[in-house]
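Reviewing the structure listed below.
Left out: one protein chain. Kept in place: all the others.
On to chain A.
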Amino acid sequence: MKKHILSGIKLTAVCLVFFSGIYTLFILGIAQMAPNQGKGEIVEANGKKQYLNIGQSFTDGKYFNSRPSAVAYNAAGSGGSNKGPSNPEYLAEVKQRIDTFLIQNPEIKRSEIPADLVTASGSGLDPNISAQAAKVQVKRITKIRNINEQKLVHLIAENTDKPLLGVFGPEKINVLQLNIALDKIK
């Protein structure tokens, strides 16, 4: 019995070195060959560094707005709302979001608003919106920025990510990428 305990302790030490140490260092080594040395995908905007995959809060009317977030896009503390589908408080909140959206975008019909634009994501850091969610914001942005509507429709089409290999999963738009491109339109 004592022998097993002693062997167990030694085996634990070896496994720790191997699985926590060597495995980690090996992956860390490969990371040096990955994009941006394994520090996350980066894009530059106005000379500032941005994480492409981390959703940002866009609440300003002149930008395509991102989805609601339970943690206000705090990338150091992700989280969802965890509200149940029948929770009356939650449903009232969604209703409120729809009404606010209709006030900010008076040309849009209620039935055109896609659900993702008025519900919070799981991580609170969703970098994407659906194509429909971008389309319903075009009229507002056209007015504020005073640019051609057709240009914006074109911009959305350009920035829509097709399903993986064209067949797997949904279509989506990276809001940050879209807004960076939007800022470039003169």
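We adopt the following convention: contacts are C-beta pairs under 8 Å (C-beta built on N, C-alpha and C of every residue); 3 or more make two chains touch, one makes a residue touch a chain; residues count from 1.
The working rule: contacts and distances are computed from a predicted model.
Participant: The hidden chain: which UniProt name fits, "Urea ABC transporter permease subunit UrtC", "MBL fold metallo-hydrolase", "Potassium-transporting ATPase potassium-binding subunit" or "Ion-translocating oxidoreductase complex subunit C"?
Facilitator: "Potassium-transporting ATPase potassium-binding subunit"
Participant: State which residues belonging to chain A touch the missing partner chain.
Facilitator: Counting only chain A, the missing chain is touched by 1, 3-16, 18-21, 23-24, 26-28, 30-31, 34-35, 37-41, 45-46, 48-60, 63, 67, 73-91, 94-95, 98, 110-116, 118-130, 132, 163-164, 166-172, 176, 179-180, 183.
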